[in-house]
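Each remark here refers to the structure printed beneath this line.
Removed: one protein chain of the complex. Kept in place: all other protein chains.
Now for chain A:
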Amino acid sequence: MARPSIALTPLSAQAEVTTKRRRSFFSANNPWLWVAPAVIILALYSIFPLIFNILVSFQNFRASTKAWEWVGFRNYEWMLFGNPLVGNFGNAIVVTAVYTIIALFAQLALGLFIALLLDDRPWFSGLMQTFMILPMVTAPVIAGLIFRLLQHSEFGVISWLLYGIGALTKEEPLLGGTGQYALIALLMVEIWQWTPFFVLIILAGLKGLPHEIIEASQVDGANWFQRLTRIKIPMLFGVITVGVLFRLIELYKTFDYVMVLTSGGPGDRTTTLSFYQYTVTFQNIRWGYGAAIGVFIMVVGWLSAFAYTKIFRVKW
């Protein structure tokens, strides 16, 4: 009170500060008011399911008596050490990991190749770019059906081609049989549908590269391969990391193709994590165990995506 500086502040300015503070929440200058509707809707559909899954994951639901019972960490023990149901968690993780890694590398490599082709401006490159979009916007369910037809063991075109070159026999077709090739069948749809994503994203990146640098490297005698590996790919690093992030997220939750093409089978050869969680929950009616897997999927997904955006400095 004794400090003169306060006394020296003009009264009008003091009044302005207090009124500003008083009406600050419901003012158009409060950003939280603008984002509130979106955040509330998203929280209801993301934080609520997480809390629900955590609570349910410590319980067991008896379908016969419709009663819940507290089981502690049993559901998590089932995840780690095996369970009395069909299929197991470890297998689902392996299937998802194999699927994700193969699909990602294939899509990235093919996408880069096709983007480089189209970036060299062949005739009709614009038209071809448009056509490359079509697989990506096809509904995954319909893409699955198209490939169920193409991979049909009797009259499918892909099967016919593979029989023809001797890569496949009628006893061990893509779909069915012992399921040796079922994962490959899934990967075909995945790669067909999402390679165009990398094509477009890399084309966008190539278009943004500064011409001077590429021309300078040409003048300095760099050949095509050197220009690609020393200049273009390093400069595309930014778009590629973003593309990989989005594909990783989707691959991690692969569900639709599995549902339409293989239903996780034969056996559990194509049971991905998402599909495993779905079978446990809706076919075995093990809601508690299903919720525990749900918690795992959500938490691991969030943490890895968060780590990825931090490591590769993906910015929005």
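Methods note: a residue touches a chain if its C-beta (ideal position, glycine included) is under 8 Å from a C-beta of that chain, and two chains touch if they have at least 3 such contacts; residues count from 1.
The criterion applied here is as follows: contacts and distances are computed from a predicted model.
Engineer: Which choice in "RagB/SusD family nutrient uptake outer membrane protein", "Radical SAM core domain-containing protein", "Carbohydrate ABC transporter permease" or "Chemotaxis protein CheA" gives the name that UniProt lists for the one chain left out?
Structural biologist: Matching "RagB/SusD family nutrient uptake outer membrane protein", "Radical SAM core domain-containing protein", "Carbohydrate ABC transporter permease" or "Chemotaxis protein CheA" to the record, the invisible chain is "Carbohydrate ABC transporter permease".
Engineer: Kindly state which of the options A:Asn60, A:Asn88, A:Ser125 or A:Asn284 is in contact with the chain not pictured.
Structural biologist: A:Ser125
Engineer: Out of A:Leu80, A:Val94 or A:Ile142, point to the residue that touches the absent chain in the complete complex.
Structural biologist: Result: among the candidates, A:Ile142 touches the missing chain.
Engineer: On chain A, what residues meet the omitted chain?
Structural biologist: Against the left-out chain, chain A lists 27-29, 31-35, 37-39, 41-42, 45-46, 48-49, 52-53, 56, 113-114, 117-118, 120, 122-125, 128, 130-143, 145-150, 152, 154-155, 157, 160, 192, 195-197, 200-201, 204-205, 208, 239, 242-243, 246, 249, 252-253, 255-256, 259-260, 273-275, 277-278, 281-282, 287, 290-291, 293-295, 297-298, 301-302, 305-306, 309, 314-316.
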